[in-house]
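Worksheet: the structure to be examined is printed underneath.
Heads up, one of the protein chains got dropped from this complex, but the rest are sitting where they should.
Moving on, here comes subunit A:
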Amino acid sequence: MSLVFLIFLPIIAALFIPLLFKKIGQIHTGWFVLVVPVILFIYYATLLPTTMDGGTRVSEFQWIPSLDISFIAYLDGLSLLFSLLITGIGSLVVLYSVFYLDKKREQLHNFYVYLLMFMTAMLGIVQSDHLITLYLFWELTSISSFLLIGYWYTRDRSRFGALKSMMITVFGGLMMLGGFVLLSIMGNTYSIRELISQAPELLGHEFFTWALVLILLGAFTKSAQFPFYIWLPDAMEAPTPVSAYLHSATMVKAGLYLVARFTPIFAASGTWVWLVTGIGLFTMFWGSFFALKQKDLKGILAFSTVSQLGLIMSLLGASALGFHVEDAAGTVFKYAAFAAIFHLVNHAVFKGSLFMIAGIVDHETGTRDIRKLGGLMSIMPISFTIAMIGSFSMAGIPLFGGFLSKEMFLTAMLAIAEFDLFSMDVWGILFPVLAWIGSVFTFVYSFYFVFHTFAGKHKPEELPKHAHEAPIGMLVSPAILAVSVIAIFFIPNVVGDWLVKPAVLAIQPFMYSNPEEIDIHVSAWHGANTEFFMTLGIFAIGALLFWSFRKWKQAYDAFPDSVSLNRLYDSFMYLSDGGANRFSAVYMTGFIRSYLVYMFGFVVLIVLSTLVITDAFVLDLSNTAPIGIYEIIILIALVGGTITILAAKSRLTAIIALGAVGYSVALFFVIFRAPDLALTQLVIETISVALFLLAFYHLPKVSKKEERMGFKLGNAAIALGVGITMTLVALASHSQKILPSISEYYKETVYSEAGGGNIVNVILVDYRGFDTLFEITVLGIAGIAIISMIKLRLNKKEGQHENK
């Protein structure tokens, strides 16, 4: 099977979804959709032995060969790991959504089309070896995320969240494109593999730092790093399966993937290490701290995701240190990359289950407000168990997978303090400290999430619905994930050998040439060392803070809402929206005559000044046709007609005079032997007079209003200007033939090449077919515009703006 084709399998399947939804409505559309990620997951799983040996698979499909753009699917350990996550979590999420979304009330066809579109885009990101197609898929995830967040588009908050995520991630995407272009200029190739192989030469290039910063902007916006994380909490307006899938397990990890993928190129740079590790760690702290301020279950999880993404990001940054240490594979610096990938897997698993539980709570109680929830433990025992497993893994408690990667995270952060390049010897100690504080708050919010929902007093009077346990089908997916959380704790080295080590090889090719060389063995107990005591400290302080949470949670009120990143975004949007409106209101008067004045004014200005500046005006009357009696008569009719239009007191007279002008022009065509033009002109004149008469019927009564003299003079100047310009251009172009006429070419080829006889028509349909194609498209658009203007006229009283 061709790997490139498999990327497009979901989006091809999406084509049939609306049909299935309409025709086979009694079966939930999700069941059909489920087939796609399951097949892909099984197929990708069969490739695991290949990457375990350090092997790769490549397949290529030429898309635009003339621009050197092609779809290249390149599967190594890192890509395969992500592909498995995308299809694996994808299958579970689709299964969950079958029970979450009602088949009668929801627009399932929209939902699943967007979801499958996203799946293709995400697979494309992690498998593309070509920078441009990678960018293409990257933006496609932004678009499908936009559509999914705005799935319940009648809600204001959904539309707001959708737009916010789109604005921020697309901004980052564009920056990233800039970085990609710089990279391709530096390395003279679009292939990531080739760029990695010439990494040492790229280092000294003047664009290097620019490319680095731009690409990081893309990664940070997508992976919700500080200060760009603000879109993620608002993205929680999406249906919960989407939050579990896009906004915790896959899409937000695209930024991590990007950083991991480009580590071999940028690892040599101190800027890279500082930015990735520093921003990541700060985000981890910031997210975990503000998670406790949230009242919405999904809000807590959103901030928690931000924090965990920061954690993985900082580990990826630390993995670049291995580049600078001699024989890093034997030192403490070897752990960072492994910990990053290991925690990425853990996070996808436990956070997916937590989101699904949040969705279940919302579904069965009708609210996600943690202040109204409580005491659900006895009502929803299975959900509670799953939530507890997920939260404890997140908090880093033993017996759950998260504990192992959390320990390695602390090891890696402690290692940074020992690093002596890039002035880390001075500031390095900050990293483990910040990591420790962040971990304490992670512990607290994990407990906050699970115990404030499930423990405490049940408050049935505050719940919109009578609470009960979720249907079994809805619990299957989170239960599978919860079992995996525990399984990972007991078989970490299987996960390590199968998934993590092949991926680490892709991040640190400068340290290893084969996954088997990676000498890391995960064990739950590794002696009473510094990280062990740090963990004990986290548990102790965390538990203390959790018990006393009610006493100190007022501290969060000290952070005013008026000074926040969200407020900054809002005022930016408000100012750009309002500013643009005010600016366009200055010249968009609503009067066609104003627009005509602009257009004609600019035509006169540009053409006349070009004539003068390039000194193009030449007058040569030697080669002109004689002026006969017919021409003079038609000319008199033309001028007479035009003056009649201007002088006419009634509209009817003006319309008829306009028709007369048109017919006179047609007569000119007859005299100059252009039957095609004459015929067309005659018919057009007839139809447009009919049209004018129709429109005339609807026009308001003419009111006699004397315009100001200045206005009239201005119009007269423009009219004269247009006339003079056209005359000068016509004379000048007739008097000098700078380029040989193309008509000879038409004459020679019209029969031999185009198989026609009438040059005018062959030009229309063949030589210049593009023009015609676009002209009829414009005609079609004009038709639609007129329908919408007349049939769909907005009631003035209704809002002028959709968001007001």
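Note that in this section contacts are C-beta pairs under 8 Å (C-beta built on N, C-alpha and C of every residue); 3 or more make two chains touch, one makes a residue touch a chain; residues count from 1.
FYI, contacts and distances are computed from a predicted model.
Novice: Going by UniProt, what is the name of the one chain that was not included in the view, given "Glycosyl hydrolase family 16", "Na(+)/H(+) antiporter subunit B", "Branched-chain amino acid ABC transporter permease LivH" or "Quaternary amine transport ATP-binding protein"?
Specialist: "Na(+)/H(+) antiporter subunit B"
Novice: Write down which of A:Ile12, A:Ile185, A:Val612 or A:Ala690 is the residue touching the left-out chain.
Specialist: Counting the whole complex, the residue in contact with the absent chain is A:Ala690.
Novice: Tell me where the left-out chain touches subunit A, residue by residue.
Specialist: Those residues of subunit A that touch the unshown chain are 675-676, 679-680, 683-684, 686-687, 690-691, 694-695, 698, 754-758, 760-762, 764-766, 769-770, 772-773, 776-777, 779-780, 782-784, 786-787, 790-791.
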